[in-house]
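Every protein chain but one is kept in place in this view of the complex.
Just so it is clear, A, B and C label the chains in written order, and each chain counts residues from 1 on its own.
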């Protein structure tokens, strides 16, 4: 009996991801420390996933960072079936064949969920060594596609569309489900950007992942990366995955944040329970240590509020990119604002009202309950008024709305206009009064 | 007070369009005869629009058909403000400044609605003659954009994004609303395909049309053509228009019908009340007289049922391209099948379950009422079985479904499979049992 | 008997063009003044063409410069056959049907040659008015292609590929040959850039121009604009024209000059007698008055020498864009340097030796005489050494070369290296010693 993959993530996943701070150099100790922090300070607000990002299987990962992000042809920890295992040096509890099970147990013990990153495909080394594919007569060289590679990471070959290839993915998820993995972020698959003429060249591997999850019997959330996802493949993502990146890597730069308004315009009709266009990690707090230098988030506070407002109102997954144990009060307040996080569940359908390069206006309405929000965004580089007609979001003259970040109340004017003076790159977001 | 354009077409518009049979050569007598037929035989099934398609304003239109579809630089009937009027030779009642008002009155008198086709822009002749723009100090040469033309029709220039340009469109809709026009199909606007690098170059004219409709005070349905519409502009179409063509001209060829499944996959999340991705006219019955030779529809009966099923289940507008007075019994039966037409109202959200080049499966479910449909399409060139798991559309083993075209009942198998033997290019569509 | 069009321009044309200084606002008085200057100061160095550039036929051209470069749908001076004539207000001698004959006579009287600019096609007004095509039963609306326009100038429609269309071009060149025109620069034809999918959409009009020149009996040099010319059409340009622009409009900006090295690399095999890839006008001296503000050339002196060296060594036509009567001594010295101009005749085949973004090295050798040059270009933004092995241009250790701009002699090193210290954006060009 097939299980509905949408039930694996009925609301947008919220969690932490190791990449923005640790790059490839994350280790068990730091994962646990971040999990402890989440359990203590963020869990009650809905944050629950702890995701170990790229190259947890690579020996000496990050040790040649000035030259390579990913050391080519380096040693990868791998079992006899070509399945990658945690690097035991960085993840000591994985030694002796335990894999990520001990770490998953630890995280589950905190009441949290555990996720890992994988690269699409089968290790290049497995293909070169002709390792057997578990449960088949085939060997890795037969299921690996030598002309399907990732443009930026040297670890894998794509898997051919064949029954033995499916068996490889099945064996992988059998292993990872056995460890207790709850979330898999698969990379080099949402947009196989090396192939300019065929950016969805791994469509069959998306299907294989989806089948492998069904076969493994565990409700593993499937996240596809990197973006930008291809809008003309929306149905395929929605059918097989839970979230897909709608942008290339997002970082703390205003041009990228401004650009996200265009991406959200594009994808707004595709947010639904179990189906989340993904705006990528929230680069907040301290960042970048694994990239060479720890640094604070480069967004202004107004920009940080704009990001949180857009992600929540739009219904993006929320994956924090930060070293949580070093979070300051301000950042923590962003992540624990119940009013803002309250917009997230996808009951309220997001809908752009206006976008013109200088301002953006969005609403989100729940058809059943009448609950709703309206948000005004100042995209200019200077303060100014942003206005919208109340009828665009179903309100009337003299209605009173509460602004969520400030808690202040605002009255719609007699001629039916909601207006706010908003600083550069900032926003105002209002909860609509109950109807009737 | 702005009116909600979605209220102008709460369900997909159903009507008749002169193009597929008459090309540019339609005239008043034939429009009336078709309207009479609709009132007598189709109105009770929901058919209501009578739309006069391209070049009703062009003298001698169609007279050089072996050489040109649209005679270049020919005489267009035009008032002193550069607004096109019906060719009085073909539309005698329009003489003396009456325009389409007498014809609209006649159609309204039958309980039907009246629509016309326009080309985006202002007549080239108006620009060359420097005609005044009504309500302004400007002249047509100032609002016409000399580098914005249609690639396939020689009549117009695009209108510049400026207040006087808006006034031109306002004056146009003031005139047409005054005649009693209920529906405007605007061409060369949905995809300005001459400009390969800028296929939505007339975005500002879409907005101007939308504003002109608001300004004219009449609830005119706005239809945009030609396709394929650009999926990345979906929000813009939805915000300003009621329907937009998702395909280039559709005709009675299987390759085009098969291709429509891919287009419907692409646009399925964008069907909503007042917002209709448009699969184009239904080329049924007799066709093509204005193109040189009257001929019967080239689709097999199975293909015709497939087309009707897809258009209705998907929620496309239904615009009949045919000479209605010559409809045979078979074709009439297609257009008056209440079970099939009953799928049309967009309460039921369409959703593709599968598409692989050999078969397609769709469902449509009404979240509130539990009403629903599932359709199986045979895309192969030969008969064969098509199957789908019942859980994909919310049914269970042993549930009994009624097939709408045949009226026959089918039982879902014990292992939860719905299966049908379907001839080449044919379909089966089932009404789901009530839930609960 | 067909004449060899290559014989019309056995060496790269040298002359003056009104555009860079006057834009559309050139007039008879200024043309004469510039011709007088050329005859007095430049003719002896080979300069001979006086070319009147765009819109000499347009009434009030340039009068709305803050709004339009080309006033849309304005009055064009035109004869009864749809052939454009000089605006009599700006070119008084053209009145009464004389056209450019009096001006051509004046220029010929100075021992110079006379050229004009035309836009590809037939005037839009002629098509709208159905003017007769001379020598045919056809009218302009029949030969004009309503979907073929220029993206940046509103005056014309393209001419259809048909015998009557050829007759239109024949009648045009009959008229212009009768005036004594020696050179025609046809615009919107070398790259019809409005049509991104079909940038050589007017190929048939290139052929029609070529045929019309043969038919008119006068050896008119044919120059095609704008660029960039399409390298895959090189054979077509070479077969039908004398020069074709290999760049979009060139102005006095270093990025454009640096980019020209890449364009010359691309076209170097296509320089031959009567066939000249065209690097565009030399924007020297005073510029831009017609564009709103007279201003001096923005190139440094080093850059000006680099430009002159590259154009001459490569074999580009030399068309001066300047108000000649205001030339200063420095600029005049550039234009009258016999050593530099001496590289121009295409006996010496240009050949790039190296290009890498930081430096460029070219040679030009005459296979028959052994005459030759080598040029070193400093593309960096700072001074530095540029070096080349002498064997690359056929010299040996200890050979002595003369640098043309400075007159200084340089000896090739013992290990066969020619090296020079060159300031930012500057060059050194050496005459090779005679062989043998």
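One rule holds for everything that comes next: a contact is a pair of C-beta atoms (placed from the backbone, for glycine too) under 8 Å apart; a residue touches a chain by one contact, two chains touch by 3 or more.
Remember, it's a predicted structure, so these values are computed and weren't measured experimentally.
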Touch partners, limited to displayed chains, of the chain removed from view: A, C
Touch with the omitted chain, as defined above, among C:30, C:245, C:270 or C:428: C:270
Sole contact to the chain not displayed, among C:98, C:215, C:231 or C:256: C:231
Candidates A:61, A:112 or A:125 - the one touching the absent chain: A:125
Residues of chain A in contact with the chain not shown: 72-74, 124-125, 127-128, 130, 141-142, 144, 146-147, 149-152, 154, 194-197
Absent chain, residues of chain C that touch it: 1-2, 231-232, 234-235, 265-266, 268-270, 352, 389, 391
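Here, only the chains that are shown with their structure count from here on.
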Contact graph of the chains (line, ring, star, complete, other): line
Innermost chain by mean C-alpha position: B
Centre-of-Cα separation between chain C and chain B, whole angstrom: 51
Rounded Å distance between chain A and chain B, as computed from the means of their C-alpha atoms: 40
Approximate Å spacing (C-alpha centroids) for the pair chain A, chain C: 56
Two or more partner chains touched - positions in chain A: none
